[in-house]
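For this depiction, one protein chain was excluded, whereas all remaining protein chains were kept in their positions.
And now, subunit A:
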Amino acid sequence: MSAQTYKKFESAGSSDLPDKMTIYQDCMNTFNESPVSAKRCRLLISRLLRLLSSGETFPQTEATALFFSISKLFQHQNDSLRQVVYLAIKELSGISEDVLMATSSIMKDVQNGSDIVKPNAIRALTYVLDESTAFSAERLLKNAVVSKNQSVSSAALCTAYNLLPISEVTIKRFSNEAQEAIMEVKTAPMSARSEFVSKAPHITQYHALGLVYELKRNDKMALMKLIQQCSDGFVLKNQFARMELMKIVNDLIHRDTQLFAQFQQLFNVWLQDRSSLVSLETAKTITTFAIAHPRLVSPDLFATTVNVLRKLMNEFNCGAKLGAVKVVNKMAMVSPEKVAVCNPELESLLSMSNKELATFAITTLLKTSNEDNISNLIGRITEFVHKVSDDFKITVIEAIRTLSLKFPKEWKVIIKFLIDVLKNSEGAAKFKSSVVEAIIDIVAFVPQSKELALESLCDFIEDCEYNEVLVRVLHLLGKEGPSTSNPSLYVRHIFNRVVLENSIIRSAAVIALSKFALTKNDPTLKDSIVSLLNRISNDTDDEVRDRATISLKLLGSEHSFAKDLVQSKYYYDLNSLESKLTTYISTNEDSFKTPFDVSQIRKFSEDEMKAIELKHKQDRVFKSTDNDESGNRDAIAPATVSTNKRKDNDTYKGADLHEHEQDLLESKYADELSGMEEFKEFGKLINSSKVTPLTESEAEFVVRAVKHVFKDNIVLQFNITNTLVDVALDNVSVVCSAEDPENSRLEELFTLPIERLAPAGESACYVAFKKSTDTVMKGFLNTLHFTTRELNPDTHEPFEDDEGFQDEYEIDSLFLNAGDYIKSSFVGNFEATFDQLPNEEVAVYNIQEDLSLQEVIDKLVLNTSCLPLSNTQFAPTDSSSHVLKLFGKSALMGTKVALVIKMIKSSKGVALKAQCRTEDATLCADIVNNLM
């Protein structure tokens, strides 16, 4: 302890704490005094507790000494001293040794202590017992559980609950007593101070229920019986106990969905419970279940639930409000139309002083809104957003951003709102950049908005103080500006930046400017840009000068690829680029004499890139609905929460791990195939399908297929897993026979079998075909051929004399359909594109199976491998018809493919009318005839 801290305590007032060593010495002296002064000891322990609470701690030897001297105070029979002694024991038990020695004194108190200290003594047992001694407390705890005194019984139940992880066997012995405690009505003893009268009795029921649940959690029948007993009449008098029972119900119905119907009655009663704690928990249970299993919840019950939620939102208690609005928000992600009736309540929450509530209300409203009221709503949000802190603003902006994908037609209102917020609202860089990102999103996916957005951004950069935001905007201007009707406008704005700003921004501006030189519809611009760049090449900063010089050089060059370097036409697949570069660096065979071969990396055109991004976003909207399950830590909540441990699922920060894996998978296939001699002559891999399972996942041999399309060839890859324990498979091959061999346009070239498939091993077998026309649709009947070899369990080698046994194994057939020749793609204006395409084919389907619209949509999207546009990938829940819009490009020719599929669900099944338009006549008919 330094002299400085020592002095600090000397000078300060009486409520400041003396330093650690002084307290330690005082405690050691006073506790060992005889006789003990109860008053002084309590004061010292109070100081000790303050010291520990402030985060100080003692070395183990000193803590043990303290613990030892404190346990001496057990000799003194004074309740008010004893109570703080228990507190000190609890705090010190974590840092001192030999805590067991206090056990006998504590147990004595449990038996003979006064009503006041008995519960404290019981609860202190949690800290002094361990695996080997827990059994010794069995009788004491059992007696305490059946006590008529509520505090004693609760203390014993909590201690038992705390001790469960180390002594479940002991605790199980009094599960009967615990069960009785649920039913029994206990009261707190009337204390001397009678002015305190308990208003919420019977909390023991809650603790008993919690304990019994832990003991019987795997016994479904016992839990059912428990619920039966407790839901009868007024058995559970305590609101917490009813909440706990509802949680048990929640657990059960998620384990066995069929049980839901049995609790219908209970739900109806408890939704109307007089305690909002219970009705909120019930509503939560029903809605989480309804999100997972919408078919099992009757519309009546659902409507009642929504009504209860509305009532809760009107309550005075902010807990009920927040709870309810969170539930509604979660519902709105999956089926916004069902909770739209809550809109008036949500709107009244907007004016609450609790910004958390208001923000939740806004994000919910944005989800439930439709095209008619959206502009009105945005007006209200504008008022709101200027008044709250940055975190809430960002949450709202993120919600608006998703909205722009949902209502592309409303882009004008949304852009205006964003621009207004950007210009008129105070905020830090993070907020500003979230607004700019949202605008960039809209520009990318709603091309009509481009000019308005770009012009407003030009105004914005005139006085923006954040480098990273400015650079982002300049990049956007450079990318989108040249293709607008009046590019010279932007040139002026960008050049202003070069004159006025720092070197970071100047360099970004130079790159943006040089892109304008390639503008097609204004050739005069090139000369002006060149003269501007010439001026910049005298800049004081190296980077700016370098960039200007290289741009000039590229612009002056005759080579065609020079232009590509200025304004690139494609993007590299960054994930595979990264992994390739890492392998390049780590292998380093000839100290980097061979240059890195960039041509291996997949390239995406602008449209493909957008398609990928849009797909990720769509997945995100869908995924975000189920990661709120059971309220895990990264729940969807306004971003007040952004400290270290939270992952922001709400915001788009780039593809997550799962998506990376999918992207990488495709380049992995390309690598694998191009690495095999046999496939060299086939040329470049054009398209790979998704993985199709051909067996049950529990089968002895699990087979999954991937279809690869080359220019003139087809390769079927079968990934085979051997799940047998001590049998190896030799010479594994797949025999594919076409469904109708007569008019097959495919010629089988060769099969690459797997030589040996060890137990639990996975390997791939390839079958290659040559195709005579561009696109071939075909079904294949597949059989697995192999020789089984029994393995010697010791050596894991086949027995010498085992000849093996030839066998066959039938697997599902595989279809090569039109979707395998299509890559999903994005187009800004679907309707216009659709109308322009020359070839049209129409087909009508009638699906007899009992499929929901959503299942049909999912299947269509999968089969055509097209990208669903205009937010049509979600089936409406309130209507039986839907129109799905799909767009893609032929993988072979790069021609456009657009599909409009109208569907109606009736009692007989689902009727489809598919209208397909393509640039290329060959694909058109194939697609519509192969939809399902």
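As a convention for this text, a residue touches a chain if its C-beta (ideal position, glycine included) is under 8 Å from a C-beta of that chain, and two chains touch if they have at least 3 such contacts; residues count from 1.
Note that in this section contacts and distances are computed from a predicted model.
Trainee: What is the missing chain called in its UniProt entry, if the choices are "Coatomer subunit zeta", "MMS19 nucleotide excision repair protein", "Terminal organelle assembly protein" or "F-actin-capping protein subunit alpha"?
Mentor: Going by UniProt, the chain not displayed is called "Coatomer subunit zeta".
Trainee: Where the complex has a chain not shown, which of A:240, A:669 or A:766 is the residue touching it?
Mentor: Residue touching the chain left out of view: A:240.
Trainee: In the complete assembly, which of A:250, A:369, A:449 or A:817 touches the absent chain?
Mentor: The missing chain is touched by A:250.
Trainee: Which residue among A:142, A:216, A:310 or A:326 touches the omitted chain?
Mentor: Candidates A:142, A:216, A:310 or A:326; residue touching the omitted chain: A:326.
Trainee: Mind listing the subunit A residues that contact the chain we can't see here?
Mentor: 15, 34-35, 37-40, 42-43, 45-47, 49-50, 53-55, 78-81, 83-84, 87, 90, 116, 119-120, 123, 126-127, 151, 154-155, 158, 161-166, 188, 191, 193, 195-201, 203, 206-207, 210-211, 213, 240, 243-244, 247-248, 250-251, 275-277, 280-281, 284, 317-320, 322-323, 326, 354-356, 389, 391, 630-635, 637-638, 640-641, 643-646
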